[in-house]
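With one protein chain held back, the other chains of the complex are shown just where they sit.
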Amino acid sequence: MASVKLTDVKKVYDNNVTAVHDFNLEIADKEFVVFVGPSGCGKSTTLRMIAGLEDISGGTVEIDGTVVNDLQPKDRDIAMVFQNYALYPHMTVYDNIAFSLRLKHMPEDEIYEKVTNAAEVLGITQYLTRKPRALSGGQRQRVAIGRAMVRNSKVFLMDEPLSNLDAKLRNQMRAEIILLRQKLNTTFIYVTHDQTEAMTLGDRIVIMRDGIVEQVGTPTEVFEMPHNIFVAEFIGAPKMNMIETTLEEEDGKYYVRPFGAKIEVTGEKSEELKKKKVGNRKVVLGVRPEHIVLADGPSQGAIPCKLEVNEMMGSELHLHVYTEDETRLIVRIPTIGLGLEQRKEMVYGKQLYITFEGKVMHFFDPETRKNLIYG
Amino acid sequence: MKTYSDLEFLKLSKGEKFLYKLGSFFCAIPRGIKHLILGIGRGIGKAGQTVGREIKDIVSTFISGDWKTKLSFLVMGFGCLARGQILRGLLFLLFEAVFIGYMVLTGGYWLSMLPSLGKVGPTEAYDEIFDTYVTTYNDNSFKILLYGVLTLFFIVAFVYTWRQNVKQNKMAEKILASGKKLKSGREDLRSLVDDQFHKTLLALPMTGILVFTVLPIVFMVLVAFTNYDGTHDGYYNNLFSWVGMTNFNTMLSWKVTGGAGTQSYAATFGEVLTWTLIWAFFATFTNYFLGMFVAMAINKKGIHFKKGWRTILVLTIAIPQFISLLYVSKMFAKNGIVNGFLMSMGWIQEALPFWDNPTWARISVILINIWIGIPYLMLIATGILMNIPADLYESARIDGANAWQQYRKITLPYMLFITGPYLLTSFTSNMNNFNVIYLLTGGAPTNPAASSAAGTVGYTDLLITWLFKITTGAESQYYLASVVGILVFIVVALISLVVYNVLPSIKNEEDFQ
Partner (left out) sequence: MSEKSMLGQSHDAPMKRHMGLRASRLAANTAIYVVLIVISIIWLIPFICILLQSFRVESTWQVGYVIPQKWGLDNYYNLFKTDFPKWYVNTFITALITAALQTVIVLCMSYTLSRFRFKMRKALMRFMLILGMFPGMLTMIILYRVLKDLGMTQANSVPGLILVYVASSGMGYYVSKGFFDTIPKSLDEAARVDGATRFQVLKKIILPLSKPIVIYTVLTAFMGPWGDFVFARYIAFGSSAGMNVAVGLFNWLNKDQINSYYTMFCAGGVLVAVPVTVLFLCLQKYYVEGVTGGAVKG
């Protein structure tokens, strides 16, 4: 139940490696913020600085308006769930959850109340007398969350809590975290390398790379308006296709020329380009796989290509294709969009024609790698 | 030496590869030494820079500080007291008071005597009443050296504390200027079990190490530059004094310098050092390989009573060495059980000279050391062997490797890799393996040519037992013992450094993980 404010937060290690460069972010009360990025991007380090487990090399961290740089973790009123759960192996589940309350010298009957409540919410009541080693991964995860839950702390920190679980359990726990969030109604900071988790959980997402914040925004913003190529590729799976091509202006209309085809830019994108007075230039054209469709045959707006791999994902097909100049693209089409016969024909070497609409395109500067419209 | 790229290296024949590796090992030694010297140089440079920075900071603190800070330069802790940090202030003040008191009362005296180590030795005066000569004892070189060093330590501590005091003022000013509060005494105390807990934990162990290890070592290193011995004990008979490098010159000179022996100190030292290295090599590697084999034998599938075999072996660890080794030493004596047994069986006519012939004695200590050493290695090897991933062996068997090939290609490299650092420490501690040598032979048989070097040096003496003999010998040539000690340190340090810089397993830590 508190805001968190990071101002120019920096982390420099002893060997002069900078893990986090001037990190600025204001997290509102009760907001759910996700730090996401590839490993080594500084997201965990930032979280650990907020928790007080890592010294802050520069800048300030404020929780609820107080600068906490010099406070010990225990004095920051935070709760945290660790990637490997960090359950105390010599204590029962009950003692694990009660540990923080006992340190606060809370009366035992009150502790009992809180622990059993939390256990009920998490569905681990029948394991309370067990030791952590007798639990499965998912149960351990719940205990770790329970331990953080009973604290009623100002900020709830989670460091890749789901990455040690298998895929099925991860989806289930993800849904439970959303429910938990509604129950706890407090400020969450969540670290993950998985963009799906970030998209589904976060009110806002902070995308980081090499210690630098690439973009901060709502899931819709980062998906629809990626600031640069990195964000565009990182968010969304399979990742966005990037095509080096030219943007041409003709009579107030914009066209792109991917692989010899000519496709008109339409809708908002065209308006925005006009507003920014973009002329003829080289661009990196970004198109998400799900926005590409199969064309019936050769035409001005269709790109000829050949099928390399056909991944049947169940409800959809991921087609890996290559164009005449050996550029690899990915196309994602719904399975029901194709008849049974057509699906059978989707084998290595099949000639295809693909195209996409003018309103789904993203334009990036090949030099700065920034989005021409939103960057 | 020509260096090959990875691909070129792969094309070499087996023999060439071996030679190349051997060559690179020895080529790496000078590089290691160069690296070390450069490192030391850099360290000194860095230290100089740090001192410069510190002085600059002290001056700037004084100039920019307020009057409380300025006064603190003279009265330590004043700034803390004036700013309400009573506890810190009092501690600083107390330390300063104790320091000044100590320096005025005794420290000054010890320090002033340090360059001479005492001026007046014991004097005799005729006492008319008792009609006898009465000795008056005056300066005490030993105490002067000891307390002189202690005073120097104390001064260093004072300078450090004074610097902290200055730093505190600067920090306090900064904190107050930013509108925050200073830590109270209660908070200071609380932090000692929290964010400053390491200081609390280290206080006792480090004090112990400082007083009972560092101080004695500094003292003994200094003794090497004096003539402290049985006839110059510094108080009762004669004072001792600084003699510069004389003792090192004696030890490392090839001139024969009197005494009963016909050998120079340098020659004796060379012989003892050579034997020490030979001993350490054999003691380390015989135990290593035999211990590994015993471990593999016990761990082999289908062998029963694993625990029983291990327990029998570890008896030599459990039973104090002075019992087992002393007893074994007597077993192999001329009139001991072994000779008695062999003679009663009629296999030999005369007692075998286990301890009387230099070569016999040397081989005997190495062999008996196996008896002591195998169990340790067996335990260690068992632990490591258990951790070798089974799939390594499975894939090797599928590739068609037999037992010996599996050992050569998997077990041995894995063991060597994991135990590389252990082998190094094992080697250096064998160099200093006092117990085995002293209890088994006491250094005997005596080397008659070497007896001019203090004590009676024997053919099985290691540097460390020689050092002990010098110390406890009739002449108690402490200065010479100290010289030997310093040389032992240099040898051990050099070996460690070279090995650390060259050993591949230490560099490529991740290979097997």
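Here the chain labels run A and B in written order, and each chain numbers its own residues starting at 1.
The definition used in the following text is that a contact is a pair of C-beta atoms (placed from the backbone, for glycine too) under 8 Å apart; a residue touches a chain by one contact, two chains touch by 3 or more.
Predicted, not measured: the structure shown is a model, and the values here were computed from it.
Taking every chain of the complex into account, the omitted one touches A, B. Residue in contact with the omitted chain (choice from B:Leu201, B:Met245 or B:Ile278): B:Leu201. The missing chain, though absent from the display, is touched by one residue of B:Ser324, B:Thr441 or B:Thr456; that residue is B:Ser324.
From the set B:Gly15, B:Gly244 or B:Gly400, the residue in touch with the chain omitted from the display is B:Gly400, counting the whole complex.
Note that of B:Val193, B:Met245, B:Ile278 or B:Ile363, the residue touching the chain absent from this view is B:Val193. By the touch rule set out above, chain A reaches the unshown chain at residues 51-53, 72-74, 78-80, 82-84, 86-90, 99-100, 103-104, 147, 151, 157. Looking at chain B, the residues touching the absent chain are 142, 146, 190, 193-195, 197-198, 201-202, 204-206, 208-209, 211-214, 216-217, 219-220, 223, 294-303, 309, 311-324, 326-328, 330-331, 333, 335-337, 339-341, 343-344, 371, 376, 379-380, 382-390, 392-394, 397, 400, 402-403, 406-407, 411, 418-422, 425, 428, 432, 434-435, 438, 463-464, 467-468, 471-472, 478, 481-482, 485, 488-489, 492-493, 496.
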